[in-house]
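Yeah, one chain of the complex is gone here, protein chain that is, but the others are all in their spots.
After this line comes chain A, so read on.
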Amino acid sequence: TMEGGSRPGPRICEGDCAVLKRDDVFKAVPVLRRRKIIFEKQWFYLDNAIGHIYGTTFEVTSGGNLQPKKEVEEATTDTKEAGTDNRNIVDDGKSQKLTHDDIKALKDKGITGQEIVQQLIENSTTFRDKTEFAQDKYIKKKKKKYEAVITIVKPSTRILSTMYYAREPGKINHLRYDTLAQMLTLGNIRAGNKMIVMETCAGLVLGAVMERMGGYGSIIQMYPGGGPVRAATSCFGFPKHFFDNLHEFPLSKVGSLLSGTFSTETLPSEPEDSTLLEEESNGLTDEKQTSLQETEQESTTEAAMEINQTEEPETMDINAEDIEFKEQKEKENVREKQRKQWERRKKLIETAALLGEKNADG
């Protein structure tokens, strides 16, 4: 027998990309202290979640903090009074005896969501006349409204592909998650392969391939435009070494590589801000209105991009009298730029050589 013993799951750490889950709604967010998060019409900070195990369920307190939800046994009444049909139930909007103000008062008192639902049931004149199914439906609806429970889960292909398909399908060419599943299996994506990946799905497909390869083997990502888009890829939370064998190559150079005229004289222009690339990539505007009506501005990729750009643009202290200092700084910037260019050239040549071997597994 194989014993796992106490193999506790991974813990939520600052800097991680975590996925918030409420019922079937997911949202990827960076785990940062004192960063206000908006999710499912609730505002809160993630600070209290740090250190807990992934999969933990939380409640949002009145202060906007997270608190692990205690396991409360639901009172099971053996004989539930219920009706047989609704022929005698009149919907006059007067069945609920608690008013808006009453409920607000209860909330302010600090009563739990579960207790509010119980109160609503007790103060509904028609509840016991409803059928069992109608009662369940009623309870489910009230729970959804008053029991605000959020689970923090670890990202995976399953979670991210479902999330993207529901929230921003336009960013992933409407690639449904089960289609992605077929691609990964039929493509025999596995540890040790040498893969070429070309996608315009914000890096989701790349991430899925990387997950199935487990850090073994190598991947060359071909990309249109100035640089590879990896917004979704960063959500997976792969360990650093996974990226050691991830290369990239611009499509714009493929022609020259095939015809034997490849050179690194001109490099594809890389925009300063990878955010621009993000907006350009799909051009579809229909994700502005989503079936999940959210009033907040943040989008999943926006949050993901924040992880990419952890460095703030440098602010230079300009002392009007210290011109020499300014010149010095500029020289350094130019050198840095040149070094980066040289790095890019070197990488490009290396990747071209890898492609030149013509031995990709898929």
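Going forward, a residue touches a chain if its C-beta (ideal position, glycine included) is under 8 Å from a C-beta of that chain, and two chains touch if they have at least 3 such contacts; residues count from 1.
The rule is simple: contacts and distances are computed from a predicted model.
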item: "Tubulin epsilon and delta complex protein 2", "Mitochondrial import receptor subunit TOM7-1", "L-serine ammonia-lyase" or "tRNA (adenine(58)-N(1))-methyltransferase catalytic subunit TRMT61A" - which is the UniProt name of the missing chain; value: "tRNA (adenine(58)-N(1))-methyltransferase catalytic subunit TRMT61A"
item: Chain not shown: contacting residue from A:Ser156, A:Thr200 or A:Ser252; value: A:Ser156
item: Selected residue (touches chain absent from view) among A:Ile150, A:Met213, A:Ala231 or A:Leu246; value: A:Met213
item: Which residue of A:Val117, A:Leu184 or A:Cys201 touches the chain not shown here; value: A:Leu184
item: Selected residue (touches chain absent from view) among A:Gly192, A:Gly255 or A:Gly356; value: A:Gly192
item: Absent-chain contact - pick from A:Pro8, A:Gly63 or A:Gly260; value: A:Pro8
item: Touching residues on chain A - with respect to the absent chain; value: 1-9, 53-55, 57, 154, 156-158, 161, 177-178, 180-182, 184-186, 188, 190-193, 211-216, 361
